[in-house]
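This is the structure I want to talk about, given as C-alpha cells.
Removed: one protein chain of the complex. Kept in place: all other protein chains.
By letter and in written order, the chains are A and B; residue numbering begins at 1 in each of them.
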Amino acid sequence: MAGMNRLPAPFGAWIDRSKPISFTFEGKPIEGFAGDTIASALLANGQTMISRSFKYHRPRSVLTMAGQDSNTLVQVGEEPNCLADKRRIEPGLKVEAQNYVGSFEDDKGRFTELVERFLPVGFYYKSFHEQKTSWKKWEPIIRAMAGLGKADLKADFHHSYYDKQYLFADVAVIGGGPAGMAAALSAAESGAEVILVDEGAELGGSLWYARFNVDGTHGSLTRGELETAIAAKRNIRVLSDAVCTGLFADNWLPVITGNRLYKLRARSVVVATGSIEQPSVFRNNDLPGVMFASAAQRLVRLYGVKPGDRAVILTANDDGYGAALEILDAGISIGAMVDLRATVPTNEMTQAVRRAGIDVIAGHAIKEAIAGHGKSRITGAIAAPVAGDGKLGDGGRVLDCDLILMAVGYSPAAHLLHHAGAKFAYDTGSHMYRLETLPAHVFAAGSVNQAYVLDATLADGRRAGWLAARDAGHSAGAEPPAPVELGCDGLTHPWPIFPHEKGMDFVDFDEDLKYKDLINGIADGYDNVELLKRYSTLGMGPSQGKHSAVAAVRIVARETGENLNRMSVTTQRPPYTPEKFGHMAGRVFEPERRTAMHHRHLELGAQMMPAGLWWRPAYYGQKSERDKAIREEANAVRTCVGLIDVSTLGGLDVRGPDAAEFLNRMYTFAYAKQQVGRCRYVLMTDNAGVITDDGVAVRFHDEHFYVTATTSGVDAVYRQMLWWNAQWRLDVDVANVTAAYAGVNIAGPKSREVLKRVCEGVDLSAQAFPYMGAAMAEVAGIPARIMRVGFVGELGYEVHVPASQGEALWDALMAAGGLEGIRPFGVEAQRVLRLEKGHIIVSQDTDGLTNVWEADMAWAVAKTKPFFVGGRSAEIQAKKPLTRKLVGFTLANDSDPCPEECHLVLKGEEIVGRVTSAVRSPSLNKVVGLAYVHPSDGEPGKQFDIKVDGGRRIKGVVTKYPFYDPDNKRQEM
Amino acid sequence: MASLTNLDPATLKRRSFIYRKLAAAGAEFAEVNGGAVAMRYPARAENEMAVARRMGLADLSVLSHGGFKGRGTVEWLTRQGLTIGADSNKAYVQADGELAARLAPTEIFLLDALQGTGRLINQLNAAWQWAPSAPRPQQGYPTPRQDSHAWFMVTGEKSAEMFAKICGVDLRPQHCPVGTIAQTSVAKMSSSIIRADLGSTLAYHLLADIASAEYLWTCVEDAIAEYDGGIVGLAALRSLQA
Partner (left out) sequence: MKIMNCPLNGPRNISEFAWGGEVKPMPDPASLDDRAWGDWLFLENNEAGVVREWWCHVPTSFWFIAERNTVTDEILKTYPASELFKERVNFAPSAKSPQAEKK
C-alpha cells in the first residue's frame, strides 16, 4: 500500500506516512501519502509514464520534480495542465494523462513520430503561408492532436473562488533556499519587515536534497539552523508553496499560492531563485527514466520514492557524484558514472564514489537512451567517447539501466531579474550567464548570482539581505563581506549536446523540438535566436525555455560563427510559471450604481438597462410588451402625468464670488446676468470646439449655481472644471453632488396638480413659477430643489432631494398622483418624448467631432464673452464652410420603415452623414428623427437618401423641429 | 428573537440604501437621525461583540454625517468651536466624539459620534448662512455628505488584512495610526477609509458613493467571510467603544 518504490524514513521528509490518501490516475486507484505530489505518488506505485508530449505524443515522465517543465502536465478533474510534480494529492482526486488519442498506454497519436519528417520546423509557416495548404481542413486535425488537456465549458463547469490580496514588505526575498533564507535573516536583523516567498512546501531549497558534503549532513544541519533562526524572527513572514511569477515596476510582485494571487509590494527585493539544472541532448533524452540528478534527489529525499532500480549518471561536475552517493544510500544500484570530462578531478566526492566501487567512465557521453517497449521506460544507455564538442567517437558501451540522471550543469533562474531589467552576459569561465547590472532596489543572491559553494551562497545571501534592508531604510551593523570563492567554475559543461543521426534528440521538450529542427530553422534563414524562437516555437511552451534557451544560444552561436559572449538568451518575460485566468480575474469587482428608487422600479416590474455604471428603468412591464409599454408611458406624459427617475443626472454645485464668471468660461452661453431662481441651458465644448456635454444651470443664489450634466458625462465635466480652475485660480468651489441628490421629473399636463398636493413653501402657479423657473422648497416634508424644465416637452418639474430620502419622495409622489393615475415612465419613453421635441442627446446626436455650428446650436453660443473653452476654435470653425449639418427629418413616404441609429445618409454614392435618432412618434403618428446631412440639403423641405436595412434607400425630408408643439405652449402652460 | 416592535425602515424618510439587506439579515432597527439604523441581529447565536472584535461590518449610513469645503472652511469651523489640525488626510476628534476628517486643506468631512445625536452637524448646518451681500467672507460651503456617501464601519483584528483584499493602501495598524485617512480605491470605487478604533478594537470607517452602497456592501461581505466575519449592529460598536 505504501507503493512498491517507496523508501523507508528518513527518506521522504515531506510526506506523512500516517496519512494515506487514495486518488485515481486514468481510472486506476493509486495510494499515496499526505505531502505527495501526483508525480511522486505515481512513481511510488510504479506508474512511470505520466503524460504524453505535445507533438509526437511521446511518453513522458518526471524531469525536474520542481514544476519547471511540462513533461508531467495532467488533467485534474476539470482542470487541464496541472503540474503533476507540484500538485499535492488529495483524497478522491481524478487525474488523467493528457495528449493521447484512444488510450494513454496505446496512443494512436504516437505514430505522428513516424511521419515527423513531414512535420518540419516552421511547419505552420511553410504549410499555411500563401494558402498552399488549407488551414481550414487541417485546423481541426491539428487542434485535436495538439491540445493540452480538456477545458469543458459546457458540462458541469463551475466558477472556482479565486481572489487577490495586497501584501506589503520592506524587503521581499524570492526563493527559500540557503541564499534566500540567509538574506531574509540578515534583512530582518537590520530591522526590516521581510516576506520570504518560497516555491517549496517547506523552506530549504537544495538544503533538503543536495549533497554538500560526503556524508550528506551539511545541508540538513544548515537548514535546521536557518529554519530555527527564521522561526524566531517576528519580522519575517514566510509564504510557502508560493510562486512569484514576475517582477514589475517599483517592485510589484505577483505571488501565487493556491487560488490566491498576492500583489506584493516591497521597497526592495532580493532575488534568490537559484539555478535550473540543464539537460544533455542525446537520442531519447526525453523518455521516462531520463531525469535531472536533482529530480532524483528530490524524489528520494522529499518523497521517499525510488526513481528506478539501476541508474547511469551522466555528469560533468561534482554534483553528479553527490547525487550518486544519495542514490546509493537509497539502495539504487549505479551502472556507471559517465563523465563528460576527460579527467575526473580527485576530491572527497569523486573518491567516495570510487570507493563505493562505481565504474567511472571519463571522457564519455551518452549517445542514446535505449527506449524500452512502447518507449514507456528506458532499458539502457549507450555511452560513447567524446571526440570534440558535440562529436562522439566510435565504440562505446551499452549500459544496463532504467534510470539516467543528468548532472551536466546549470543556468541561473534569472527570470525575475530579467523582468526587472537586469543585464546578463555569458561568462566563458563558468559557461553560464553572469549578472552584469542590476536595477535600483533589486538585489540578487546565491546561485542566480553565481554563488554555488554553500558557504558562498550563505555569505552572498547575508550580504544581499543587508543591502536590501539598507535600501529599504533599515541599517544595522557593518556590511557583510561578499563571498570570495563562488565555486561557479567547472559546474557547467559548455557543450553537452550530442545530436544523433536518427534524431529524437530533444532540445525543447515542451514543443518537441529536436536538434535538427534548430539546424533547419537556422538554414531557413532564422539565424538569430529571437527569430528562431518565433519560427520554431522554441522556448514558447509552458516552461518558457528554462531548459532549452541556453542550448539554443549555443547551437545558434556555433552555426553562425557568432561569439557566445556577444549573445544573450531570448528575453524572459513574465510570468515565470503559467498563471491561470482565475488568478488574473480574482474576485469580480464591477461597480454598479443604483438610485434611491431602484427597488421601487423592480417592484413595479421595470426592465432595467445600464447607463454608464448606473441602472435605469428602460420601461415598466413584460419584455414581450415592450413597444406597448413605451407607447403607453409616452402617452401618459402627453395626456396626464408621468414620473421618471432622473437621479443619475449629473449635479454640480458651483459656488463662490466667481461662480458666474466660471460658468461663462466653461460653457458656451452667458450666465453673469442670469436671475436667481431661473434655469438656463448649458452647452460645453472642449478646447477644439467639440460639443462634450449639456445640461441646465440653476441659479439658487447670487454665488450659487446648481449645474446638471449628462449621466455619463458628469465625472469628466467635473474633472475638467477642476483642471481649468487649477490654472485660472478663480474664487469658486465646485462640488460633484451627483449621488447626493435623487431626482424625479414629474411631467404631463396634470403634473402641477399632483405636485401641489405635497409641495410646501412655493407657489407653483404658472405666473409665480414659470417655465425655466426654480426654487428650493419642501416636497412631502423633504427639502427639495425644484426646477421647471422641459426635456419631454410638457408641463413638468424636476424635483431633486437628498438621496437618502429619494425613495420616500418617490413613494409620496406615486401616492399623491393616485387620483390622476400617475404612471412611472422609463428611459425609452423619455427618448421618444424628447425626440418629438427635437432635443439632442450629447454623444448620441453628437460625436467626437460635432461643433456648435453643424449641430445648429449657434443660439446657445454667447459671441461677446471674452473667453469660453472652445470659443477660439468655434470662431475658426465658423469661418469655414460646414461639412455636414444636423437636421430634423420626417419621411417622404411614411409607410417606409423607420430608420435606425447610424443608418447612412447618402448624396449620390457618397456617404455624407448618418441618422442619429429616429422613432415612430406615438404623439404625431409619423416617423421623426435627427440626422447629419450634406449642408446643401440642410434647409426644411429638402430631401435626402437614407440607406436602411437591406441596402434599400428611402427618402428623408428635412423638417423644422420641434416636431411636437413647435410653439412650446405645452411646456410653458 | 425578532422584536415585535421592530421598526420598519420604510416608515421613515431617511433610508439607508441597503436597508433591505439589513432587514433580510435579521436586523432590529431603531430610529436615529430620522432614519432606521440596524442596532442588533437578535437571531445570531454568537455574541455580536465577539464578532465585531474579530471581523465585523456595520452600516451607519443614516447617522449624521456632513461636511464643508472651499476657501475659509477650516477657519470658519474653528470659529464654530471645532479643533482641526494642520495635516490633511487626518481625522480630528471633537469634544463629543465627532470626527472632523480633513480630506484636503480646504475640505472637511464630518462624522457624528456613535451616540448619533447629530447635535454638532445640525448646529453647523444651521449656523452656515450666506452673508447678506458681497463681498462675502470666506467661510467654505456645506457639502451634502449625508447623502453622497454611504457610511460603513469595519471592525476587528482582521480588518486590515481584509482591506488588503479590496484596497491597495497599506492599512496595517503599525503603518496607519488612529486618525489616518486613506482616500483611495476600494473594490474599484473611490472611497475614504478612516482608522477610528473602538476602545481597544481595531476599526475603520468606510465612506463611499451612496449609489454603490449595495455593490460595496456585497464586496465587503464577501471579503470578510474568510475571517469568519459577520454583520454587526450599532449596539455592539457602542459597547466596544464604551
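Just so it is clear, a contact is a pair of C-beta atoms (placed from the backbone, for glycine too) under 8 Å apart; a residue touches a chain by one contact, two chains touch by 3 or more.
Just so it is clear, the structure is predicted and the values come from calculations on it, not from any experiment.
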| item | value |
| --- | --- |
| Displayed chains contacting the withheld chain | A, B |
| Which of B:80, B:183, B:218 or B:239 contacts the chain that the document leaves out | B:183 |
| Contact residue for the chain not shown (choose from A:687, A:765, A:883 or A:936) | A:687 |
| Among A:231, A:676, A:819 or A:876, the residue in touch with the chain that has been omitted | A:876 |
| Omitted-chain contact residue, chosen from A:718, A:810 or A:932 | A:718 |
| Hidden partner chain, residues of chain B it touches | 88-89, 103-104, 168-169, 182-185, 190-192 |
| Residues of chain A (touch criterion as defined above) contacting the omitted chain | 248-250, 252, 263, 265, 665, 670, 672-675, 687-688, 718-719, 722-723, 726-730, 736, 862-867, 871-873, 876, 879 |
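Methods note: only the chains that are shown with their structure count from here on.
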| item | value |
| --- | --- |
| In the complex, chain A residues that touch chain B | 163-168, 263, 587, 589-596, 599, 613-614, 647, 653, 655-657, 701-704, 731, 733, 735, 737, 739-742, 780-782, 802-805, 807-808, 811 |
| Chain A partner contacts - residues on chain B that touch it in the complex | 10, 12-17, 20, 35, 61-62, 69-71, 130, 134-136, 140-141, 143-149, 161, 164-168, 170, 172, 175, 187-189, 209-216, 219, 222-223 |
